[in-house]
Every structure is written in C-alpha cells, then in structure tokens.
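One protein chain is absent from this view; the other protein chains keep their places.
Coming up: subunit A.
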Amino acid sequence: MKYRLVLILGLVLAAWTWAEAPGLSPSSPEGLRPAGTLGETTPATPIPGDPREVEREVRNYPEQPPVIPHIIRGYQVDKRFNRCLDCHSRESAPSAGAPMVSVTHFMDRDGQVRAAVSARRYFCTQCHVPQTDAEPMVDSDFHSIDRVLQEAAEGGQP
C-alpha cells in the first residue's frame, strides 16, 4: 500500500515536471531580443565597428545631444580625469581644434552658470554616443522636425 502510494506520487511528480518543462521557456515578446525564447541562449550580435571617417552629423532636433564623430575606446572619465574634457573643455577646445561643450554644461540645477562643468553633465556618455554603422535594433518611425513641419505644411497627416 505504502509503496504504491510512493510510486503514484513519484509518477505524478514526474509527469508534472515533464509537462511543466516547456513552460519554463515562454516565447519572448518580439522586442529588442530577436526571435527565440527567454530561456534560450542566442549568439551575441557582433559589436558594431568603430567610426573612422565620420563627419559631424546634423542634429535631428535642436536639443539632441550631438553624436561623437570619433573613437572613444578606453577613454577614462572618472573623478580623477576626464579624457573628453581634455579636448572639449573651455580652456583646451581652441588648441585641440574641438568644439567646446555648450554653456548648458556649466549650469547647475538652478540654471546658475558655474566656472567648471557641473556634476550633472560630467559623465559625457550618459548623453553622447559615438556614431557607428550599427543596424537599429528596433525599427523607428522617427521623423526629423523638418520633415514633420514640411508634411504639416503640405496638408498631409504628419
């Protein structure tokens, strides 16, 4: 009697885990992750190449942080040293031939302009990224402001 109970219990447990197994791997929503399931390991996409010959890009809207037109691999940005400001600071920009960071970078949260780049703008890559030849991971139907205005003027739906 006892043995049979254990046997039945074991069988039920086995059946349950077997039935449950595929459930551990629900299909993923088609988001950033290409097809496949959450439990699956898919090969990593290759790291996009470093920019070598890029021009400075036109911004899509006035407040867009400009993209970086050069390689920044290994650049140190921490409390001790900021490699970006090495060329883009107020003092070095002219001699380095680099554009100076804009005045907004010197403002504190009250809009008061300070002598040095303020702490909230210190970590450059929070807003700026290098321009690369990467394929966008998700489709974007973003239109630049010029196109939106043009379409509105032509009377079409933006």
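What we mean here is this: a contact is a pair of C-beta atoms (placed from the backbone, for glycine too) under 8 Å apart; a residue touches a chain by one contact, two chains touch by 3 or more; residues count from 1.
What we mean here is this: contacts and distances are computed from a predicted model.
The UniProt record for the undisplayed chain lists the protein name "Cytochrome c-type protein", from the options "2-oxoacid:acceptor oxidoreductase subunit alpha", "(2Fe-2S)-binding protein", "Cytochrome c-type protein" or "ABC transporter permease". For the chain missing from the display, the contacting residue among A:Tyr61, A:Phe81 or A:Phe142 is A:Phe81, taking the whole complex into account.
Subunit A residues in contact with the hidden partner, per the touch definition given at the top, are 52-53, 70-71, 73-74, 76, 78-81, 83, 86, 97.
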